[in-house]
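Heads up: the structure comes next, in structure tokens.
For this depiction, one protein chain was excluded, whereas all remaining protein chains were kept in their positions.
Naming follows writing order (A and B), and every chain is counted from residue 1.
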Amino acid sequence: MANGQPHLSEAEIQGLRDVIELSRANRTSLLEKRRAMVEKLDPALLQPIEVEEEQSEEGIRALEEAVDSGDLTEYLANMKLQTAALAEQGLEFNVIGQALVELIAPVVDLIESTYKDDPPRVLRAFKAIRFLEMAFLLAAGSAYAGQREENLESEYQRVIRRLSTPVINVWDEVLVMPLVGVVDSTRAQQMMEQLLERIAAAEARFVLVDITGVPTVDTAVAEHLIKTTKAARLVGAHALLVGISPKVAQTLVRLGVSLTDVSTFPDLQSGLAHALSSLGYDVRRS
Amino acid sequence: MANIPILRLEGYVIVSIQDDLSDQEAEDLQKRLLESLAVRTAHGVLIDVSGLEIVDSYFCRILRDTAAMAQLMGVGTCVTGLAPAVAVTLTELGLDLSMVHTEGNLDRGLEWLRGRD
Partner (left out) sequence: MPEIIIATNDDAAIVTSRGAVRELARSVGFGTVDQTKLATAVSEIVRNVVLYAKRGQVLFTICESNAGTRGIEVIIEDEGPGIQDLEIVLDGGYSTSGGFGRGISGARALVDEFNLESEPGQGTRVEMRKWL
């Protein structure tokens, strides 16, 4: 799914279902936030509340149907049409990106607060929302590509940058920072600063940096990841690098990058299990 | 700034640095700290730097050396409360503090030292 494949695994379906359920249960407050956001963007775009209610319900229903069928092809194709319509209205790509950031933030907060006691569920739902973000951006990206090829790349990068450094508190003293997209120096810098602030604020002992969504890791990126783990240690947290795909592992070894000082795990689940058992939790199915 | 108190609590030596120190003041502190370990043995040393806004290569070396010297005297050291901005800067500077144990706050530092006994 992370690669944009429309067929879903069981865990991904579960995650999307949680997102759907949360969006339904909190429809009124989410809609209020959305209206506030649209009004700030351009009051002329604001539609009567009944229309917006209808639209948001329809959006949720469409996603639900896609999830039920286990095949997102049609849903993604629709998304492309919708973003193309936005592009025609003359909305800038970065404006749409900003709107997406603001729409998603309250949902992420809901995921965190609602499933606070169930880290695997938080992660699952979080991955689902991240998938939706990326799908939307990819759709919007290709819709806009025809229109304004020259500055698309940089705007796309800027939006991705803002989007993808949330830090979630999955458990007491455990943080997860999922990285998505291209990691360049500027972003790596912001990411490190943001992460350290959060570690200090949450008094975290473990932080899992998930690079599943990072397509390529070169020497520079690896260097940044090593720096981040060192800096995390200075403020009292163990940083674990998780989600190293076979391809990334191959690249790192061929480049001669040594990650011996960094604890690595193949996926988020095993990293989380390690963190929790180090903190003295008994991690097993009851 | 002349005299930073060197406290003893339940056998642990605790120093809390609240203000920017000159090189000379930092060196004096290191000396007094080690002397206090010689007078009476301790279970561990806690150096809290949560009040410090800047740690440059010189002060970093003082921390590293102090920990190494205390270790030679058989006492473990934990540095606590490095500010996030300081941690980022040290890392960008390429300074290596990996031989010194660090924790987020005094509580954690004490917990770590107790775990070593």
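Just so we're on the same page, a residue touches a chain if its C-beta (ideal position, glycine included) is under 8 Å from a C-beta of that chain, and two chains touch if they have at least 3 such contacts.
This one's a predicted model, so the numbers in the text were calculated from it and none came from an experiment.
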{"item": "Which displayed chains the hidden chain touches across the whole complex", "value": "B"}
{"item": "Selected residue (touches chain absent from view) among B:36, B:89 or B:105", "value": "B:89"}
{"item": "Among B:6, B:34 or B:60, residue touching the chain not depicted", "value": "B:60"}
{"item": "Residues from chain B at the interface with the omitted partner, ascending", "value": "20-24, 53-58, 60-61, 83-86, 88-89, 92-96"}
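In this section, only the chains that are shown with their structure count from here on.
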{"item": "Inter-chain centre distance, chain A versus chain B - centres from mean C-alpha coordinates, in Å", "value": "38"}
{"item": "Of all residues in chain A, those that touch chain B in their complex", "value": "192-193, 196-197, 199-200, 203, 227, 230-237, 261"}
{"item": "For the chain B and chain A complex, residues of the former touching the latter", "value": "80, 82-88, 90-92, 97-98, 102-105, 108"}
